[in-house]
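Inspection log for the structure reproduced underneath, given as structure tokens.
Of the protein chains in this complex, all but one are displayed in their positions.
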Amino acid sequence: MPFIPHTEADVQQMLAAIGAPSIEALFDEIPEALRGASLEKIPSGLSEMAVSRLMRERARQDGGALNFIGAGAYEHHIPAAVWEIATRGEFYSAYTPYQAEASQGTLQLLYEYQTMICSLTGMEVSNASMYDGASALGEALLMALRVNKQNASGRVLMPQAVNPLYREVVAATTPAQGVQPIAVAYDPASGQTALDALKAHGGSAPTAVVIQQPNFFGVLEDVDAITDWAHAQNALLVAVVNPVSLALLKAPGQWGAKGADIVCGDGQPLGAPLSSGGPYFGFLTSRMAHVREMPGRIIGRTVDLEGKTGYTLTLQAREQHIRRAKAKSNICTNQGLLVTAATIHMSLLGAQGLAQVASSCLRNTAQLTQQLTAIAGVTRVFSAPGFHEVVLRLNRPVAGVLAALAEADIFGGYDLSERYPELGNALLVCATETKTEGDLARYAQALTAVLQQQA
Amino acid sequence: MPFIPHTEADVQQMLAAIGAPSIEALFDEIPEALRGASLEKIPSGLSEMAVSRLMRERARQDGGALNFIGAGAYEHHIPAAVWEIATRGEFYSAYTPYQAEASQGTLQLLYEYQTMICSLTGMEVSNASMYDGASALGEALLMALRVNKQNASGRVLMPQAVNPLYREVVAATTPAQGVQPIAVAYDPASGQTALDALKAHGGSAPTAVVIQQPNFFGVLEDVDAITDWAHAQNALLVAVVNPVSLALLKAPGQWGAKGADIVCGDGQPLGAPLSSGGPYFGFLTSRMAHVREMPGRIIGRTVDLEGKTGYTLTLQAREQHIRRAKAKSNICTNQGLLVTAATIHMSLLGAQGLAQVASSCLRNTAQLTQQLTAIAGVTRVFSAPGFHEVVLRLNRPVAGVLAALAEADIFGGYDLSERYPELGNALLVCATETKTEGDLARYAQALTAVLQQQA
Amino acid sequence: MTEALIFEVSQPGRCAVAQNPGAGVDHGGIPEALRRRDVPRLPEVSELQAVRHFTRLSQRNFSIDTHFYPLGSCTMKYNPRACNTLAMLPEFLGRHPLAPESHSQGFLACMFDLQEILKEVTGMAGVSLTPMAGAQGEFAGVAMIRAYHRARGDAARTEILVPDAAHGTNPATAAMLGCTVREIPTDANGDVDVEALRAAVGPQTAGIMLTNPSTFGVFERRIHEIAGIVHEAGGLLYYDGANLNAILGKVRPGDMGFDVIHMNLHKTFSTPHGGGGPGAGAVGVSERLLPFMPIPVVGRQGERYRWLDEKDLPQSIGRLSAWMGNAGVLLRAYVYARMLGREGLLRVAEFATLNANYLAARLKEAGFELAFPARRASHEFIVTLKKQKQELDMTATDVAKRLLDYGFHAPTIYFPLLVPECLLIEPTETEDRQTLDSFVAALVAIWDEAKQDVSKLKGAPYTMPVRRLDDVRAARHLDLRYQPAA
Partner (left out) sequence: MTEALIFEVSQPGRCAVAQNPGAGVDHGGIPEALRRRDVPRLPEVSELQAVRHFTRLSQRNFSIDTHFYPLGSCTMKYNPRACNTLAMLPEFLGRHPLAPESHSQGFLACMFDLQEILKEVTGMAGVSLTPMAGAQGEFAGVAMIRAYHRARGDAARTEILVPDAAHGTNPATAAMLGCTVREIPTDANGDVDVEALRAAVGPQTAGIMLTNPSTFGVFERRIHEIAGIVHEAGGLLYYDGANLNAILGKVRPGDMGFDVIHMNLHKTFSTPHGGGGPGAGAVGVSERLLPFMPIPVVGRQGERYRWLDEKDLPQSIGRLSAWMGNAGVLLRAYVYARMLGREGLLRVAEFATLNANYLAARLKEAGFELAFPARRASHEFIVTLKKQKQELDMTATDVAKRLLDYGFHAPTIYFPLLVPECLLIEPTETEDRQTLDSFVAALVAIWDEAKQDVSKLKGAPYTMPVRRLDDVRAARHLDLRYQPAA
């Protein structure tokens, strides 16, 4: 019996202590008709050796390609130390730190995380994580609705340049509580969310304005103007940001005259492997004035009965296990281990390392753009400056080109034509610091060949 | 500067404290002509990201084959927990436990290891490891020479059925101290070391008789008779064993009437990955009467000044750092981390698991032998029962067959023809518990094809 | 010893050089106005400093790998290391969520198999793996119930019934979906008050959320009757899978009449809790809810696996995460399920229940009062220290803190809220009898200490990195990030 330590002697002695004739008897309160699942469709157990073989073979099926897809999940180098430490049993197999005295490791680490992510986003308070960037945006909008008593309409100006998958998650999870996302178009030339487009919805007393920087197209938005405009409407400005970009880009807390009100995003670029989309973690920061409306766990520093510094969960009165139906969110389990990894990751990179990573991403994407747009039939779509993704237009349907590249073990990018048909044969491409000159050249050669072949 | 934490301010302040104008000045006692290596041939440093890419590419070059080579290094399943725990920083980055109070983890583990390996070999005392099986045999012979005052000739009866690489290591490392290995032939029909062959050297007052069980051909020796004969000659019996086989085979401590005197071997099958031949570890066990002649570190249980149980290095007076030129061996650094892994490995398998592994190996090799000898041109060479390796004879040179199999990503075994030309086109094949029925069939099919093709 | 904050060992200009990609910093085409003005306060430490700091921090945690952790309702059982190793194979870690299906067959096969396994163990008709934790699974479940009623034009069903003993996430989730919550009382034996339920249902009933066994650690015996009442009234039944470990391989929620279930894979399928997550809250549904499952789901066509999304499930409640939720956690759960297999899964509840009943019997024998002495324990049970509180002023908190000194993590305390001074104890099936015996001995010793001098307990813990912490101060004087003295 894998993972069950009982010997036959144990079982007999334990039953005797209980005064039960058999293990089955322990279930005698359950109606007999319900008992006895057979689980026929489940195969017999495998030894660790056999399951290792199976999983290695399956993993091998999927590996080996050179990846230029970003679109919200970014391939970055992760220092070896990050996961060697994060998967230590003491972090990996601990529960939520309810018993603070026996959880000072996790708690101090989370306090350090809160410090780092506040500083990176330029905000005052952070929680200890949400599920991912998309759900963090959903929670940020619900929080905005609680905070913004002045404009409580629930209307949220939501640029179409915000990650479409995030918008779908918002649509699935927030309308029941009154959030009404209002689509705001992007400028087809620059790729930016134009202030004018926002102004067209200005009369509707928006509760919040969302802005993603860089936006889904990798294009940089005019965040200062938009933030000031949102505040002029008495709307909260909710920022969605890529944490790696913040090494070079203005912190949301400094956008416009007063800064963003709530900042969220996906922490994946900070030490989470691509891993098929998860586990990642969402971050959410805000101003101290709004701390009591924040969802999720928050760690505070305090003292013990001898006056020694320690760390503990605080403001639990916001949470579901205390407040139940009136809680700020139903979130309970979050993404603690990913935050552990991110904290180690940020410590190993430092501001200097993160800035180098961001610069490398910029350079690589610029260089790749140059090489790809030198190919006949490939053009750049947007004019505004960007961060580390770029939209290219091909002279034929993207899906076929991507399939041909995949046969050469190159993932050429994300096909925008399904969610943005108005852009035509548009492809979103990303080259992070992990790409070498050889990689860029390999992509360019392969694309040249594919376009020639399909021509 | 990778791994150097000094800031420019640190350096200046430290130099000021020293009273030196520059770092270079700290080397002013070294003749100037010697200073200033340029290391021109060494490439510039790589980031961890770049070196990871390089190593992953190199690793990929070597992977993917199905391995049927044994010949002293065996592919076994290693539970995931083994190396996840063994590479925890506290084990991985600790030194030899000179400060016992700050090393109780390693010391208690080594005491547990000594218990396990003593029990497995049926002996009374164990050291805390040698470099590998071959060097353990060398040290065992030197120890025999110290122990056996009655027959101090240094002549050691060394069957040719002992792993030839072990014999080469013995030849390279022990003659300077007086060991004279005398080759003893094996029986060409059975593959065993015949008692008669040993008796032919009986007059030479041997200091020790070596016997490997199973021997290099995977054949089982008549250990009881040989042990008794050795003792009748006042020779010590030095056993070389595969620890996994001891789950099924008689413990050397029980060989013959009095048991082996010194037992050694390679601990690799107990949790060390193949890893190109190392790091593995050698084990060495003996009787309590000889403990003061043992080489290497030994851990003892003792008490602290409050009477609490603790563990410490003991009998250090045998060792080089105390005894210098009169030490029992020059060994200092041993293979501690491999012993750590082996101890966890043995704990996870237990006697029951180890017996199942050994049985699976037996079955798989038997089944493979059946399938391969069913192929025209393949015959079994030796008649005596064996453990998990078998010698097969092909109807053409082995090297070419192995090369053809390698092209199909199958490592077909070890070519015996170089070191045992008298055996003709002989191949040593091994199938451990890691091999599935599909693997065996794949080998049989490939060999059939190769032999047909080359016919 | 205290461990300094990593910011306190930082030095301006220091960094772990090997982690820099090597090239310098430049801003490419970023316009001046959009550039960062300050340097973020990230640590400036060497690689050794970071490794040492976080390794030392880790040692300041209790965890399953180091301590018995009988935290009721949390199912802290052994997390097999192989699950971690195999989920972290480089190819799995490197797979982009948008990788083409041609390069995803290995991963998709695992997800498809896991869906099938979860269908079988729960007795449901379909499974979606995307919810990222139990609470999100609950959200998905209630959203599907809502979508089902709406699809039938039955928009008035907005009330969710919840027993008073339910987890806090149940009412919180219902509220997030705009439902009203009505509590149903529990009787003295821990069962739902069926008459009260009967009186509560009506045309406004969207459904009931039920944990079975309940948070009292006892099995709801009249589950069939409850299902009948709710279904007859037009409502659906939601199974909160937090306590699924109690019935795994023994009873299937589908067979009890539930329409939807979430599973905490980080409990029942032993993926790690990670100090607070990640979890995975897969949902299973009966036939009638199949069209509403959250996307994506994995389908199979012949030998090929493929994603099913809005095109395949146009009535889906939609996406709860950008991609496949916590895919890496799902891989761990899959490896676990394959190692246990049919025989192993059939035994989980049996041995979890054996351990709980044994521990309950031993504690009862030692004089502790069980909250439901007349009932079988499920995988967990409740001790109430009401008597000890009155007689000795020994509280559940005191016992919890003192247990830490004895080398045991504390049980869940003060939950469920309805039982005074309660310890909710869940040993799980992976603990051996000797450990349970030592835990009994520790509780007896602590009670003895209280009889001698309860102040000993009030000062506990003594052997942790800190003594008892001041939670009130933490909430009053909010100190939520490090700010160096000006």
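We just call them A, B and C in the order they show up, numbering each chain from 1.
In this text, a residue touches a chain if its C-beta (ideal position, glycine included) is under 8 Å from a C-beta of that chain, and two chains touch if they have at least 3 such contacts.
Keep in mind that this is a model prediction, so the values were computed, not measured.
Touch, as defined at the top, links the missing chain to these shown chains in the whole complex: A, B, C. In the complete complex, the hidden chain is touched by one of B:I344, B:L392, B:V429 or B:L447, namely B:I344. Contact with the chain not shown here comes from a single listed residue; of B:L157, B:A197, B:V210 or B:A251, that residue is B:A251.
Only one of C:I6, C:A82, C:I160 or C:I208 touches the absent chain when the whole complex is considered: C:A82.
The omitted chain makes contact with subunit C at the following residues, 1, 9, 11, 14, 18, 46-49, 51-52, 55-56, 59, 64-67, 78, 80-82, 339, 407, 430-432, 434. By the touch rule set out above, subunit A reaches the unshown chain at residues 1-10, 45, 47-50, 56, 79-81, 84, 89-90.
Keep this in mind: only the chains that are shown with their structure count from here on.
Put simply, the C-alpha centre of subunit A and that of subunit C have 20 angstrom between them.
Taking each chain's centre as the mean of its C-alpha atoms, subunit B lies 46 Å from subunit C.
If each chain is reduced to the centroid of its CA atoms, subunit A and subunit B end up 47 Å from each other. For subunit A, the set of residues that touch two or more other chains comprises 47-48, 52, 77, 79, 87-88, 433.
Shared contact sites, meaning residues of subunit C that touch two or more other chains, fall at 14, 16, 18-22, 45, 47, 51, 55, 80, 82, 84-86, 90.
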